[in-house]
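With one protein chain held back, the other chains of the complex are shown just where they sit.
This part shows chain A:
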Amino acid sequence: MSFLFNKRPKSTQDVVRCLCDNLPKLEINNDKKKSFEEVSKCLQNLRVSLCGTAEVEPDADLVSDLSFQIYQSNLPFLLVRYLPKLEFESKKDTGLIFSALLRRHVASRYPTVDYMLAHPQIFPVLVSYYRYQEVAFTAGSILRECSRHEALNEVLLNSRDFWTFFSLIQASSFDMASDAFSTFKSILLNHKSQVAEFISYHFDEFFKQYTVLLKSENYVTKRQSLKLLGEILLNRANRSVMTRYISSAENLKLMMILLRDKSKNIQFEAFHVFKLFVANPEKSEEVIEILRRNKSKLISYLSAFHTDRKNDEQFNDERAFVIKQIERL
């Protein structure tokens, strides 16, 4: 870097201009190599300026000046637009640049959040990148960084692209599916009251899609989505969602089927949702009916349920509690 600075010192304006000039050239065939090199150098330069290094902290004035140039020139949109064209390390530099920009705050404002709110067309592009292995992880890290901000998370939740995640997380590639799932999880767990309102409003559609995940042939999809369901329902802000979910006989049937899954891990996750149906003091008639009808089977099944977890005090307490509640029916 010192070599680069000594030989050709670039002002902040030059770095940003260089990127704006060279990014579009990545789509043109002639003299592509030079543009790649220019873009790589500038992105590295930008990443170091914004993120610092192990030895050097970023300079606040430089960051401020850079940020202004970046918004002024619409660079974030260009970076997303041409992300698939970038080389391997440049993609990661871009991800880090977005991280630094999104975390930067001036007093109580987040300028990059304001920029993103003014350019919502970026989000569909980022989500669409989950179809391409080379670019999915950078897009994912940017989306997760965005979802940390309530205003941006709201854009994500209420866009049509949110519903795309229900199929993205079932991709055959484990790492693509996992990255999509962690973004999905970020969106649904980061801002509790916002998410509670969203799920309440879209209750039927949301859980219709979610049930597809819970019945998936893919072991990881099934296990991870069941675990996330438990987290969503137990979230205090989701109380009304939970109350509605555990009033449904169909949902109870599904949990009872998963309680008998061949996988012990899935059985275990299912228990932590099933217990909510049983513990509910205001059970619906249809739930009571099913629990009563299976009373003796449930008691004998749960009495022998995961008895090898001798050190899990919480689980054993709850299992005993659930059995007692069922006996009282």
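Annotations for the structure displayed:
Please note the rule applied: a residue touches a chain if its C-beta (ideal position, glycine included) is under 8 Å from a C-beta of that chain, and two chains touch if they have at least 3 such contacts; residues count from 1.
In this section, contacts and distances are computed from a predicted model.
Per UniProt, the protein behind the absent chain is "Serine/threonine-protein kinase sid1"; the candidates were "Adenylyltransferase and sulfurtransferase MOCS3", "GTP-binding protein", "Serine/threonine-protein kinase sid1" or "WD repeat-containing protein 41". The chain omitted from view is touched by exactly one of A:34, A:215 or A:297, namely A:297. Where chain A meets the chain that is not shown, the touching residues are 54, 88-89, 92, 133, 137, 172-175, 178-179, 182, 218-220, 223-224, 230, 234-236, 253, 256-257, 260-265, 267, 272, 275-276, 279-282, 285, 288-290, 292-297, 300-301, 304, 312, 314, 318, 329.
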